[in-house]
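Let me begin by handing over the structure; questions about it come next.
Presenting subunit A:
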Amino acid sequence: MTDFMNGYPMLYYLFLAIFPLLFVIPFALMAVYAERKVSAYMQNRIGPNRTGPLGLLQTTADILKLLQKEDMRPGHSDRFLTSASPIVVFLGSYLIYAALPFNSILTGATLDLGLLFLLSVSGIVVIGILVAGWSSDNKYSLLGALRSAAQIISYEIPSVMVVMILFVITQSLSLTEISEKQTANIFNWYILGGPDLTWKKFIFIPIMIISAVILFISTLAEVNRTPFDLPEAESELVAGFHTEFSGIKFALFFLAEYANMFAVSALIATVFFGGYQSPFGYLGDALNLSWLVPAEQFFWFTIKALGLVFVQMWLRWTLPRLRIDQLMSLCWKYLIPIALFLFVLVTFITMI
Partner candidate 1 sequence: MIKEFVSEEMVINMGPQHPSTHGVLRLEVKLDGEIVKEVIPHIGYLHRCFEKHTEALTYPQIVPYVDRMDYLAAMYNEFGFALAVERMAGIEVPPRVEYMRVILGELQRIASHLVAVGTYGLDVGAFTPFLFCFRDREKILSLFELVSGARLLYNYIWPGGLSKEIHPDFVRLTKEFLVYFKPKLTELNRLLTGNKIFIDRTANLGVLDIEKAINYGVTGPNLRASGYKWDLRRDDPYSIYDKFDFEIPVGDGAMGTTGDCWDRYYIRVREMEESIKIIEQAIDNIPDGDVKSAIPKRIKVPAGQLYTRVENPRGELGYFIISKGANNPFRVKVRPPSFIHLMLLDELCRGNLVADIVAILGSIDIVLGEVDR
Partner candidate 2 sequence: MADTEFIKSVTDRFTLLLGEEKASQIVITESPFETFLTVPAELISVVMTELYDNPALGFDSLVLLTGNDEDDAVKTKNDDGSETLTGGNLSVVYHLESLPNRKKIIIKTIVPKANPEVPSVTPLWVSADWQEREAYDMYGIIFTGHPNLIRILMPYDWEFGFPLRKDYQNPEFYQGIKVPY
């Protein structure tokens, strides 16, 4: 791989740029299928089972249907902005993949400020959603977009605070470096206090668990999933900001949502659950097959992220939706103060 990197740098970068897409599209297809099956089993239904074996091709068929639909747009909407907004939304979620360390070598950009980059580019989604809601000339869309903007911006604060806690502990903002620190075994994961084997580790364990929950809740809100799916609250705002979108634009929103789900899950998996590290050593190391290690890492990374994606689905099909004021009070009255307190606590502990 390193030879390939040095020999054909352009080809390597091209591969790095395209790889997330090759990953995201099949992932989204399978995630939609999985979501349907998960919800079906939770609700005593069967779910899709006609298109292809076990209904596996159902989402593919749906996407094909969406792609060949007429590209419609409300009469008074802004032509340029309605077309641009799905792209901006997808761009925001796709940019996150640039910094995600799938394994020790497959990282788009090994940024020193990877964590910050990740959180800041996910903010681009807000612009896309606001523009989508405003430009489609629909009051429901506008309400959805405003809710979404308020929600995403508010929930960035607790997630950034949790990232700051991690920064204090890890002394690094690079995702690859954070992943590397959690190597060897499950006890080195930051959810279990990190690799630092002193008395501090045991104080960090509860702090880290609470931080992980805060980060999970706030990322859930950032990707607009139930119980925080107010921007697209079906029973209130019809479909929220994407009410007026159909065909390929709608498909892009859909793709972005699932891409985002995976991205935030991957973020949590990276910072708390060891990233691409195996919970116990590597088979490749034991067998002395160095090429096997990255493959194993990729496997672990996806498994962890998918596990969190499953939790997101599970929550979606279990919980009702919050109201906008409750959503805000959860963020400002509970998550931010707790995160702030933990941040101060962690700072003191590390200074000792």
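The working rule: contacts are C-beta pairs under 8 Å (C-beta built on N, C-alpha and C of every residue); 3 or more make two chains touch, one makes a residue touch a chain; residues count from 1.
With respect to how the candidates were assembled, all candidates are chains of the complex that A comes from, given by their letters.
Everything quoted here is computed from the prediction, not taken from an experiment.
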Identity of the candidate that touches subunit A (this complex; choices 1 or 2): 1
Candidate 1 contact footprint on subunit A (complex, rising order): 39, 42-45, 139-140, 143, 147, 226-227, 229-230, 233-238, 317-326
